[in-house]
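A single protein chain has been omitted from the complex, and every remaining protein chain is retained in its original position.
So, subunit A:
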Amino acid sequence: MNAQLILALAITASQLILGFAMACATWRVIVGPRAQDRVLGLDTLYVNSMLLLITFGIQTGRTLYFEAALVIGMLGFTGTVALAKFLMRGEVIE
């Protein structure tokens, strides 16, 4: 068992686990029951996809994909904030 194989296995495993996590989050997004659950589900989806992209970057060995992860990390919360504010105040920008 060499390093390459370990890495490959680790990445595949983490991708599968992340995929499973995303499936769970999706369940919340679809089923709800409250709007807050859905928003939280979407936020979890964003975080998990960011991680998924990083594993994908490690897998291919290209740093290019980290850019997309960076965007999610830096700006992905905008949607969540907007939704949360909409739920709390009834409008996004007062």
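Everything below uses one rule, namely that contacts are C-beta pairs under 8 Å (C-beta built on N, C-alpha and C of every residue); 3 or more make two chains touch, one makes a residue touch a chain; residues count from 1.
Basically, contacts and distances are computed from a predicted model.
Trainee: I notice the complex is incomplete. Of the names "Monovalent cation/H+ antiporter subunit A", "Cytochrome c7-like domain-containing protein", "Branched-chain amino acid ABC transporter permease" or "Biotin carboxylase", which is the UniProt protein name for the chain that's not shown?
Mentor: "Monovalent cation/H+ antiporter subunit A"
Trainee: So which bits of subunit A touch the chain we can't see?
Mentor: Within subunit A, the residues that touch the unshown chain are 12, 15-16, 18-20, 22-23, 26, 29-30, 32, 35, 38-39, 41-42, 45-46, 49, 52-53, 56, 64-65, 67-68, 70-72, 74-76, 78-79, 81-83, 85-94.
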